[in-house]
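So that we are looking at the same thing, I have put the structure below in structure tokens.
Shown here is a partial selection of chains from the complex, left in place.
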Amino acid sequence: MNDLLHKPRKVYVSRKIEFNAAHRLFNPHWSDNENVGIYGKCSNKYGHGHNYLVDITISGIVDRDTGFLFDLKELKSILEEEIINRFDHKHLNHDIPELQDCVPTTEVLAVLIWDILEQRLRNINQRELALHEVKIYETGKNAVRYLGE
Amino acid sequence: MNDLLHKPRKVYVSRKIEFNAAHRLFNPHWSDNENVGIYGKCSNKYGHGHNYLVDITISGIVDRDTGFLFDLKELKSILEEEIINRFDHKHLNHDIPELQDCVPTTEVLAVLIWDILEQRLRNINQRELALHEVKIYETGKNAVRYLGE
């Protein structure tokens, strides 16, 4: 429709969502003492919790007609279905089947969310749309990024 | 020492601390259905969690010699002893004796932290120092303030 989009333009669009969950860092193959040695108070028996802030980035060519990379309402709906419904107000060690054999660190959570979204977005693939990055802020000070590498 | 403090000046000094904890909103006097009716997904069995950001405000007259209301290093040490050591990386329903007969809402937590700090600061009382406010941000959107009323 306009000159600005006459040549293809690759953009990165990010959307933040937040969920509140509990977790416990505990490897069942180790003794309690070993767990405390590695995880410290993060291995306390009943777990603790976080406001997990997840920043999802997708990339691709801007659509000439809509001026969008991807409809944000649709992205928001996918993220609510795949992320909020799965993780919000849950205890990651007890309530998430995909994490049953994992220590639910932020690193592992970023990898899991990537795998879930990458498969979902692949199926509706159009306009060179691709998942680019999953970034999780566990607190205001700590963050983990996974880019599918 | 200086003209600015020649007359008494009442200031309010705030210090933020953060702890990570799990909780479950559940009243044991009610049925599971009643709990779900009131608390929704906040009553999920194993709990969820938050990064609780606590903003403590004390008030009083600025000391003419130090220019301080109260030594922030000492306040920081009191907050670590009374707040961080008690609540950080804990499950509020299981690990906090003072909350055993409570539903650990943010309102209740603000009242409890007030009671703990008000008693602690009363004992070292000097220079008209007083606890003024406990404010807890449960998420970036929700906050509760208690001023001892």
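In order of appearance the chains are A and B, and numbering begins at 1 in each one.
Following the convention adopted for this analysis, a residue touches a chain if its C-beta (ideal position, glycine included) is under 8 Å from a C-beta of that chain, and two chains touch if they have at least 3 such contacts.
Fair warning: this is a prediction, and the values are worked out from it, not measured in the lab.
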item	value
2 chains shown - copies of the sequence in the complete complex	6
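Everything below uses one rule, namely that only the chains that are shown with their structure count from here on.
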item	value
Fitted rotation between chain A and its twin chain B in degrees, CA, nearest 5	180
Chain A and chain B, separation of their C-alpha mean positions in angstrom	31
Of chain A, residues touching chain B in the complex	18, 20-23, 41-42, 44-51, 88-91, 93-95, 139-140
